[in-house]
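Following: one structure in structure tokens, then a few remarks.
Every protein chain except one is present and positioned as in the full complex.
Then we have chain A:
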Amino acid sequence: MRAVEVHHLHKYYTVHHKAPGLMGSLRAFFRRRYRVIRAVEDVSFAIEPGEIVGFLGPNGAGKTTTLKILAGLLHPTAGEVRVLGFIPQRRERAFLRQITLVMGQKQQLLWDLPAIETFLLNQAVYGIPKAEFQRTLEELVELLDLEGLLTKQVRKLSLGERMKCELAAALLHRPRVLFLDEPTIGLDVTMQARIRDFIREYNRRTGATVLLTSHYMADVAALCRRVLVIHRGHLLYDGDLEALAERVTPYRIVRVTMAQPLPLSALSPFGEVLSLNSHRAELRVPRARTAEIAAALLTALPVTDLAIEEPPVEEVIRRVFAEAAEWDPEQAARWPELEEEEEEGEGPAAYAGG
């Protein structure tokens, strides 16, 4: 059985909208104008047990909507969804006991009490046997370094400490499927790395399936081999992160350190020089010719060190979205409203299923 299956998922919202100002309010009072927002359109994918999959897309792309549908909070408008064989929207106990949804922006911890109280509440609500609860708690305390935090009032914890406690609260029942929506939002770099390590370790130890969204490409690059790229409700790409990089950024970065400083003119024949700082340089070279150019560099110049790197993930993603926007320039011009637009045309097909 697959952990997650999504077939031709659609989610449309109807919202009323109102012109600004007094007259606008008055008009809206008497006659509401409705508009359909197509948050998710014909999205299909499947996730195998134990996979960690990154869900990428700009704000309003439909990531959170999809996660909420998978967790059973929202009804699909059309299409079929299965998580561990369950239909999420029924929210059966057996289903709820095996999943968790962590939203970085929303919290479940009781604000005025120490986190341990919320943990005990969850123990009661999920009916976790005492011994199992103790064991899981000890493990989470160790993995997330929660020692000393559990008995402090939640409102006195720092944002990062609170997020760690939120994660622990969401995992006490040992879910098999984790939906993580921006789990590192607002955290500093050290804490982001910590949460990342934890997610990887949890996945390794339990074999749980993880679907995560993040604005921080570092999260995705570190955790997910496979990514889903969603844009304006359409799935643009489903597959390997590296393959995506190859497709949209047909170049690589070559970093060289030289025995002595060289002028720009000595380097530019080999590729586009991105930076040159006395005896360090960064070149952008065509992907297919990377090896050949690296060899040429080594023979022609006094190179002491050479490294070949993939372009940064941010760059990859930016290109995916930029290319997606190109297939309808008129819509691209109205970027802030993108999620609300109707979409037709060949654009998404160019990437879908890749």
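Basically, contacts are C-beta pairs under 8 Å (C-beta built on N, C-alpha and C of every residue); 3 or more make two chains touch, one makes a residue touch a chain; residues count from 1.
Going forward, contacts and distances are computed from a predicted model.
The chain absent from the displayed complex carries the UniProt protein name "ABC transporter permease", chosen from "Tetrahaem cytochrome domain-containing protein", "Electron transfer flavoprotein subunit alpha", "ABC transporter permease" or "Dihydropteroate synthase". For chain A, the residues touching the chain absent from view are 13, 65, 68, 71-75, 89, 91-94, 96-101, 103, 106-108, 110, 112-113, 117, 120-127, 132, 135-136, 139, 174-176, 202, 205-208.
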